[in-house]
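Let me begin by handing over the structure; questions about it come next.
All protein chains of the complex are present and in place, except for one that has been dropped.
Presenting chain A:
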Amino acid sequence: MDEIVAEFIRRTILKIPMYEMMTILKAWNFLSENQLQTINFRQRKECLVQDLVLLCEEKCASLNDAALLDIIYTQVHRHQKVWDVFQMSKKPDEDIDLFDMEQFKCSFKKILQRALKNVTVSFRDAEENAVWIRIAWGTQCTKPNQYKPTYVLLYPQTPYAFTSSKLKSFMPLLGQALTVASKHHQIVKMDLRSRHLDSLKAIVFKQCNQTFEDHNSITPLQERCLELDVNVDSRIIHENTVEKERVQRVTQETFGDYPQPQLEFAQYKLVTKFKSDLNGGILAERKEPLRCLIKFSSPHLLEALKSLAPAGIADAPLSPLLTCIPNKGMNYFKIRDK
């Protein structure tokens, strides 16, 4: 086992938090139960890591084994990365070929190796017929950089691939390799980006309705709305009850009754003219639009937006520019006057 692999394994294991150590090592399945039992997991982390690396050395861990460990770590810590979404398409008249996983892997690897000579490509199959791909990029003359890899989660039955990459310059090559190897014609980057990979999947696969149907409560809408009023003196009535109910109803129709997929931001580039009835005459003669960039940020954007109308901060229904995010699968927009 050469130094590069040893160091790479050492650094990867070092990243793993202690409470996940056993789970990840077991998932990796490179060191056997017996071997793991010989290690003292209660010692200081640096010593533990050293012992583990020695074991890997004894077992002659390869670069690919190390890469697999890295994939598993990334799978568990996927929220630490920002994920982009790509959509591939076939030509309209093309036949739908049956997808062959082994052929895809072989073809994908070949394309990259032919282009760069030095590249590490690793695969790990996942559930739902998906595959995780890890690529460490090198060039014709330099060895692959194992510490800035690109990760891809590909669902071959669908046209979607989710990628996370620190090195942007290799993206065109990656796109090409994915397209050709999976027998598609074209690949397009969607205006959708988030740390929450599962939410991206939910949005893109339109799973919002199905996945969360179980959470749909049976209590009628009105009871839920006026829950707070149950214990209050019945002689006290709420002003605007009708309006409040309308807002609740419209909000529910727009957003649905289930938890929203989790996104952190939405960005709008507006190039639109200023128009206002109240401030008549302002900028009336100006032909040029106002150039604005608006960004909404929140730990859970869609839930926050959903709460705006009931809180009285926004009108109901909320603007379609915001409500279309899950349906259109976008969180980057460019808006111009029609």
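Just so we're on the same page, contacts are C-beta pairs under 8 Å (C-beta built on N, C-alpha and C of every residue); 3 or more make two chains touch, one makes a residue touch a chain; residues count from 1.
Quick note on the criterion: contacts and distances are computed from a predicted model.
Entry comment: the absent subunit's protein name, as recorded by UniProt, is "Centromere protein L", drawn from "Centromere protein L", "N-acetylglucosamine-6-phosphate deacetylase", "Integrator complex subunit 11" or "Large ribosomal subunit protein bL21m". Not every partner is drawn; the one left out touches chain A at residues 268, 270, 272, 274-276, 278-279, 281-283, 286, 288, 290-301, 303-305, 307-308, 311-315, 317-319, 321-322, 335.
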